[in-house]
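Note that this complex is displayed minus one protein chain, with the remaining chains in position.
Take a look at subunit A:
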Amino acid sequence: MISPASTLNGAAAATAASTADASNISAVAAPERGGRAQYTSLDVKLSGVGRAFGSRTVLRDVSLQIAPGEVLAILGSSGCGKSTLLRAVGGLDTGNTGEILINGSPVQRYDERTAVGFQEPRLLPWRSIHKNVSLGLPRTLSKSEGRERVDELLELVGLHDRASLRPREISGGMAQRASLARALARRPGVLLLDEPFGALDALTRLKMQDLLLDLHAQTGTTVLLVTHDVDEALQLADRVLLLGQDPEDPDPAEGATIARLLSVPGERPRDRASAELAALRGELFSGLGVDSHSH
């Protein structure tokens, strides 16, 4: 739907340098197509991550390794701790136990290597879309470089002709796209998306999913995507993490942990009707406590 070719040309040289000195780490450059900008995708390692609020345990024993450039979908029933897990990875919440490493080093408070796309767009109402997206730029960029990058991103998410409008003057889907562009502005090694399409209608949602796949193909960044939607997870993700009670555990403790971790076969975009996906869908639904035959 949105032609991404040539949109990121100008900044390619700028990031080439930063990727070069990152070659000793497990960085993966995005597939080069037409001189596009390179992102650095980073790996994420969770060991024994848990989180309790007061005496209530929400998460426990989450251990998992996410490869650079991987798309991991996080599913689970409402309130099971999906956002909590994502916030811990982004350093928005630091009250967790266990260890979270990004690219081998512990997560910092509001870690700069990550960027968050919140469930709500969270745009500043008094700033234009262009200026809102600029908020996500890294501090090291010069003004003109920054403006150029924001222009490219707005082009990429199809908002270049809305750049001067305020958030209340664009639709909800556009606001979500602006929010996504803001998250991409710092070229995060790990992109954290918390139900970014949850509030959208079905058609806009499908378009946004396509856009995300486009962006991922271009940038190759690691993506952690929280979603409510099993089909969305199966369409977008390399692996699906289901948070909940461990089915093997006869006497489960309080709090959610890894209930299932499934690899999704096939290249994207995937055929929604394939038998393999149907089997995975059934397994995820039953893991979520939903009778799959009723769907």
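In the analysis below, a contact is a pair of C-beta atoms (placed from the backbone, for glycine too) under 8 Å apart; a residue touches a chain by one contact, two chains touch by 3 or more; residues count from 1.
Just so we're on the same page, contacts and distances are computed from a predicted model.
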{"item": "Among \"Sulfonate transport system permease protein\", \"ArsA family ATPase\", \"Ferredoxin, 2Fe-2S\" or \"Amino acid ABC transporter membrane protein (PAAT family)\", the UniProt name of the subunit that does not appear here", "value": "\"Sulfonate transport system permease protein\""}
{"item": "Residue of A:88, A:116 or A:259 touching the missing chain in the full complex", "value": "A:116"}
{"item": "Absent-chain contact - pick from A:124, A:261 or A:279", "value": "A:124"}
{"item": "Touch with the omitted chain, as defined above, among A:74, A:92, A:129 or A:240", "value": "A:92"}
{"item": "Residue of A:69, A:136, A:244 or A:287 touching the missing chain in the full complex", "value": "A:136"}
{"item": "Those residues of subunit A which, in the complete complex, touch the missing chain", "value": "90, 92, 110, 112, 115-116, 118, 120, 122, 124-126, 135-136, 138-139, 166, 169, 182, 186"}
